[in-house]
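Please see the structure below; I have some questions.
The complex appears here minus one protein chain, its other protein chains still in place.
The block that comes next holds chain A.
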Amino acid sequence: MDALVNKRIKQVLKGDKDAFAEIVDLYQHRLFQVCFRMLGNRHEAEDIAQEAFVRAFINIHTFDQKRKFSTWLYRIATNLCIDRIRKKKPDYYLDAEVKGTEGLDMYSQIAAEDELPEEELMKLELQDRIQYEISRLPDKYRSAIVLKYMEELSLQEISEILELPLGTVKTRIHRGREALRKQLSRQPNFL
């Protein structure tokens, strides 16, 4: 697979744009999945995953073909996701009234987003519940947990993607697991 990818990369470098389509086909699901798990929204995930491929295309001459292409691609995508998450935060005014809701401002929205009441939690389908719990993790732990358990990557690969020492990656995964444990133990019947 790596040999095929490197062949396609060489074609792209020579100016054959269509060779890039095959690269997109090979990695689209993996990349979209990371973005979706990081952002929790299909629409945004699609936008960011597409942007990641565009960046990869523009900067393909900086890719070292001795390394793994998927690692490089994942790095572009996770960086874009983290940028998006950080930019999103101050995007709205907290005291602005939310459209169509009388007297409801963003404070109440955030509270709702942060922690659903127990009866709401019970109504969630399992898949929605997983996504909800993941989205409540701090983004540092979220990226490590998503790469480890949803993309099923090795700790070594995660450390290369996030450009962090192996020890730091382990710590983030440990803390991520502990955070999830606390989140889930709020509901005794769940665990």
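For this structure, a couple of remarks:
Note that in this section a contact is a pair of C-beta atoms (placed from the backbone, for glycine too) under 8 Å apart; a residue touches a chain by one contact, two chains touch by 3 or more; residues count from 1.
Methods note: contacts and distances are computed from a predicted model.
Per the UniProt record, the absent chain's protein name among "Anti-sigma-W factor RsiW", "ABC-type glutathione transport system ATPase component", "CHAD domain-containing protein" or "Sugar ABC transporter permease" is "Anti-sigma-W factor RsiW". Of A:Leu4, A:Ala21 or A:Met122, it is A:Ala21 that touches the chain left out of the display. Contact between chain A and the unshown chain involves residues 13-15, 17, 20-21, 24-25, 28-29, 31-33, 36-37, 42, 46, 49-51, 53-54, 57-58, 61, 126-127, 130-131, 133-134, 145, 149-150, 155, 170, 173-174, 177-178, 180-181, 184-185, 191.
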